[in-house]
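Complex shown without one protein chain; remaining protein chains in place.
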Amino acid sequence: MTVVTSSRTIRGSLRAPFRGLPASVGLCCLWICIVGVIGVTARWMSPFDYLAQNPLSRFAWPFASASHLLGSDYLGRDVLSNVLVATQTTLMIALVGSVVCALIGTTLGLLAAHFGGWVDNVLMGFADAMASVPFIIIALGVLAMFGSSPLLFVFLVGFQNWERYARLTRGLVISAREEGYAEAARIVGVPAKRIYFRHMLPNIAGPLIVQFTVNFPEIILLESGLSFLGLGIQPPATSLGLMVADGRTYLAIAWWIAAFPGVVIVLTTLSISLLGDYLRDRFDARLR
Amino acid sequence: MVGFILARTFRAILVLIFTVTLVFIVLRLSGDPAQQMLSDSTSPEALAAFNAKWGLDRSIFEQYLFYVANALRGDFGISFADGREVFTVVSERIPKTFALTVPAFILSLLIGIPAGIIAAMHRESAVDKGVMAGAVLGYSIPNFLLGLVFIFAFAVWLRVLPSSGSSTWRHAILPVATFALYNAAAVARFMRSTLIDVLGQPYIAAARADGVPNIEIILRHALPNAAIPMVTTLGFVAGGLLGGAVLVEPVFAWPGLGTGFVNATSTGDLPVAQAMVLLFTAFMVVINLTVDVLYVVLNPKIRKQ
Partner (left out) sequence: MTAPLLRARDLTKAYHHKTGVFARPTSQLAADSISFDLMARERIGIVGESGSGKSTLGRLLLGLTSPTRGTVCFEGVDHDDRSSQDWIAFRKRTSLVQQNPLAALNPQMTIGEQVAEGLLVHRAASKAAAQERTAAMLERVGLSSAMMTRFPHQMSGGQRQRVVIARALILDPKLVVFDEAVSALDVSVQAQVVALLRSLWQERDLAYVFITHDLRIVRHLVDRIAVMYLGRVIETGDIRAVYEQPRHPYTRALLASVPTIDPSIRNIEPPIKGELDPDKVSQGCAFRSRCPFAIDRCTIETPLLRAFGAQRAACHRSEEFAGPMKPQAAAPPRKELA
């Protein structure tokens, strides 16, 4: 019943989502939009090639000159350009990782619910086992054994917390199956695939979207953490975590190299988390 | 109750076996063990001895048994980095990590629990808002970044504390503070929501109606009931500390398990890395088992059965 009453308004509330939007959530949306635009246009927006070195203007202070708005680093590279490109990289990885995670988790959860029995036991046992160890430990182990490559890295961060999607989907599908509408569709003779995707998915989409907003910042944090440790994105590519690691050495003389990418990480994860909390309150009271 | 604990212990062992198996499979999948586990300058005799020890000339199933047997004995081979036994390399790092995580754990409880209680008792007060804001920030600031902020503030700017190393107790202050602050926010938030839940229960209203003083309601009625869900949270916090060690220790160049694990990963020191995975898993399994047992012991509903 909860599924029915809580999510039946998705279509309705998407039509008028901004009614009574708190100011803080509005700011979050604004920042997310900015970051989204950066994610698409970073290469064109950046004033310099992010790798271009300029020995004559090393350690330029931020806000001091018009050319290097956010200062420059120990090789004279423009920090602003680097932050823009790094934001793009981090966002791309988090986006692909989140989608991978949602697909893997939802699919496995659906399989567990559909087949039940030993398939369910094996999948959920695997989920329990993985959830009982901090994912970064697993990630380090995998990176140690396979070495870091961009493709592996994206899929690896996508595996973080897949089990949450799986558990969520499994539970939602099982309870949705008990709902009369799924059985009614079965009686009409609607094929199972159509029941799952046409009938159930719109009804369980709300909680899954909320889960996406919870997962996305966590993947940003994981990506930043691993890149910070030098195990993720490798130069010459750059990411926010890698920039922080880079600037760490020069904390005493040029704090801005690490500070700006750090601020972007915090603001982005903060905005998405707050927006997610807000959506959760709007969509689904059961997850609180 | 005994049955429950036995079932949980069995499950814990199952997770361990599962992890060992998984590590074994992944190791075998990722390449030739002799090439992975030995450095390039190994003599043919050493190679033969290695193959015999891990049963590499036998069937894959026997290899697995050899692997499990060696893992049980704590024998994970020789570290590439300095040629010492992996067991020694890893075990000398354990006390270093505990030296950070145990004080941080206690500290985060000492800060988080009272803050959570005050926040729950005085909703919408400054403490409440601070706890909630801290908790939200805690989700959003990566712990390594918080560590860097501390280094910048106390080591670079104020110059009152050392930024890295582990030679004196003063070196431990910043990493412990990073861990503690990070987790205190989470503890406070959980404490707050749990206590608010409990305070909303009918038996609290009944006690209020009977004229039981507020302080007594909190201490005698609410907290014992809030303790049960809090135990589960403490498991999360302990797990978060271990996972966080991987990121926070390297920031402060603290020579614990986390730094060791990261170094092993970045240098491809597989013998150490696989031992680390198993060790961290074992820690987590023990923590989760402890939480499960505590949960039963604290919960009179289950205890009586």
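Letters A and B name the chains as they come in the text, with residue numbers starting at 1 for each one.
Here is the rule we go by: a contact is a pair of C-beta atoms (placed from the backbone, for glycine too) under 8 Å apart; a residue touches a chain by one contact, two chains touch by 3 or more.
Worth saying up front: this structure is predicted, and the values here are computed from it rather than measured.
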{"item": "Selected from A:P55, A:G117, A:G180 or A:P235 as touching the chain missing from the view", "value": "A:G180"}
{"item": "Which of A:I34, A:V190 or A:L208 contacts the chain that the document leaves out", "value": "A:V190"}
{"item": "Hidden partner interface residues of chain A, rising order", "value": "1, 4-5, 7-8, 10-12, 179-181, 183-191, 194, 198-199, 202-203"}
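The working rule: only the chains that are shown with their structure count from here on.
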{"item": "Chain A and chain B: spacing of chain centres that average the CA atoms, whole Å", "value": "23"}
{"item": "Contact set on chain B toward chain A in their complex", "value": "14-15, 18-19, 23, 26-27, 30, 136-137, 139-142, 144-145, 148, 151-152, 156, 239-240, 242-244, 246-247, 250-251, 261-262, 264-266, 268-270, 273-274, 276-277, 280-281, 284-285, 288"}
{"item": "Chain A residues touching chain B - in the complex, by the definition given at the top", "value": "125, 128-129, 132-138, 140-147, 217, 221, 224-225, 228-231, 241, 244, 248, 251-252, 255, 258, 262, 265-266, 269-270, 273-274, 277"}
